[in-house]
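Got a structure here, written out as structure tokens. Questions coming.
And then chain A:
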Amino acid sequence: MSISRRPPQRHVEDVADVLRYLSRRNLLAGGAAVAAGGLLSACSGGGGGSYSDRNAGDKGGSKKNTMPLEVGKANIPTPREQTLIVAQTDFTVFNNWNSMVPNGAPGASGFDIFVKEYMFYLNLATGELMPWLCTDYKYNDDFTELTFHFDPNAKWNDGKPLTSEDFKFTVDLLRSRQDLLGGGGDLTEFTKSVDTPDPQTAVITMTKPNPRFHYGFIAVIVGGFDIRPKHVWEGKDPLKFRDNPPVRSGPYVLDKAIQSQKMFVWKKNPDYWNKAKLDPKPEYVVYISTAKQADSAALAFERAQVDVGSIDEEHAKALRAKGYPALVTTQFHDPCPRALWLNNDPSRGITAEPKMHWVINYLIDRSKDGTNVWPVKVPPAHYPWADYPSNKKWEDQEVADKYPFTYDPSKAEELLDEIAPKGANGKRMYKGKPATIEIITPVAVDGAEYVMAKLVRDQLVKLGVDATIRSLSGSVHDDKWQRGEFDISSQWVCDVSWDPEQLYRNLQSDRAVPVGKNAVGRNNVRLRDKRLDELSKQLANMDPTSNEAKQLLAKALEIYYEDLPVIPIIQTGYPQYFNTAFWTGWPTDNDLYQVPLNWWGHFMFVIGKIQPSGRKAPA
Partner candidate 1 sequence: MTDRVSVPDDILQISDLTVRYSSRPGTPAAVDGVDLAVRRGEILGVAGESGSGKSTLAVALLRLLKRPGRVTGGSILFRPRDSAEVDLLRVGDKTLRGLRWRNLAYLPQGSMNSLNPVARIRDQFADVIVEHAPQRRGELAELVPRLLGTVGLPARVGGMYPHELSGGMRQRVLMAICIALEPDLIIADEPTTALDVTIQRVILQTLSDLRNDFGVTLILISHDMGVHAQLADRVAVMYEGRIVEVGDTRQIFKDPQDPYTRALIESIPTIEERKAS
Partner candidate 2 sequence: MTSVVTTRADDKSEPNPTPTVRAVGVRSVLARHPLAAYAVRRFGLYLIEMWGALTIAFFFFRLIPGDPIQTFIQTLQQNYVYNVQASAEVIARYQHEFGLDGNIFVQYLHHMKKLIIDHDFGPSLINYPTPAQNVIMQSLPWTIGLLGISAVIAWIVGLGAGALAGWRRGKAGAEVATNLAIMLGHVPFYFVALILVYVFAYSLGWLPSRSAYDSNIPPAFSPQFIGSVLQHGILPAASIVIIGVFNWLLSTRMLMIPVLGEDYLLYAEAKGLRPGDILTRYALRNCYLPQVTAFGLSLGFIFNGNVLVEQLFNYPGLGSTLVTAIQQLDFNTILAVTDMAIISVLTINLILDLLLPFLDPRVKYWG
């Protein structure tokens, strides 16, 4: 697999290249939504990806800013005007920030955002690479040595300087513990040793050349390489050490964690080392658990007791319809369309039959799914990737027209009569046995993916196929999904983050393991199609944008449509909500200066940019 040798530019990273590398090293977040592609298109393509439901509320057009804003008293221990309040998940841990301890650190509590800092940040919205703890990185000419230069005035929040020693300590700590994720992956494979000639310089001698090794130290999605302070962690057992209060280099430090309020209060670090580049206005940032009652959560947003989150699309639509003045909805677009994965292993009976895949495809009512099932109005999906401008080049209208995705139960019945005629009792028989289809989904009952699958199941039952649907808890579903013990799994397809070859390579026959064996995320639907294998092997060594690759991709798409191992249903719209009562300057659809997600490290820069609205808090 040849890597096009382009000298790495210093400051603007080839974002696409970074993504391809990370996805191949499966360093990307596991099942979590991958934001990369979507944001690219949203900013570069202008209004392309925006689904924000600006005008319609189901009660007629929205009257802009006509509703008076009565602000409620927020239940926080800090002055309201100087505090940013973010509503997040249900926190359970309040006395430990050592994420290497199982359940040890509260995720999305603010710690990963503005207390932890990373060496480099890749702003996926603008494509700009921001050196932060480090000033720059340099390879030797044959890419077997990587040098990082650290910012001389970088300091930990307890005043001690942040040096290359801390970096070396962290790398060695992870390398020595194979069971920790960071340790098992690139660090072990490519790092031979780390030297620190001076406090600002760290040199990694590598086992084998890799021009993209530095990508591992850039914060791309959610987080990045977390340097631990040596003077705090040295000699501690990482699996038991209670890191409280957490010492890192970020602009905020822990003020207090209140378990009975499920609340984290962070305050500004007075002698933050990088005030020149980042001096956030909020004196305090408070992360609280969203109320379990949707009414209470929505009211908290309406009364401006929360600045970020805590409201869902229905309530936002209602507020817009009432002309609520302080609601900013930033459409965040997920690159993974919702989809049904169909098992191709012969042992699964009728589902392995390719024609059956088209029967199921004809039973999917995408317009109903897109309008009535998904919280936000979203378009149907014809290709197994997100409909971003950057993905337009993979679409092939000519092939697509030969395989239209239409909702046509009668056609489905015709096809079904061919492969599984009705038996005496009106039940469909396939190879002598009654045709049964077991649908599973990791999503809770009444969740969108569950409901879409249930609609298909109801149609199948109407046609005489014995179909069942079961919502399984995360781990139980994952167990069946990896072992192929399912006929259909209703979830999402995230394989294509860069080019369709990623999907085809994942479906190669050599990766298909028998049902019952753990597929470890490779070809879970056990597709074995020689023609696709052949094409995929050729495409792997080709620059996807070359026209030679184009014919191969078209042929591969055609085979994909014939087999339909995974059926895309709709695009996935995830809106983010901001309240402008106390803070303005949020990233919006038209001005997406940074990733709008409040649990990503990059949100630190959003906090750096927002301004107080000057509103006085109620007594």
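Here is how the candidates were picked: all candidates are chains of the complex that A comes from, given by their letters.
Methods note: contacts are C-beta pairs under 8 Å (C-beta built on N, C-alpha and C of every residue); 3 or more make two chains touch, one makes a residue touch a chain; residues count from 1.
From a predicted model like this one, the values you see are computed outputs, not experimental measurements.
Candidates 1 or 2 all belong to this complex, yet only 2 touches chain A. Chain A contributes residues 29-32, 72, 75-78, 90, 92-96, 99-104, 107, 178-181, 183-185, 223, 240, 242, 258-263, 289, 291-293, 295-296, 299, 473-476, 478-479, 520 to its touches with candidate 2 in the complex.
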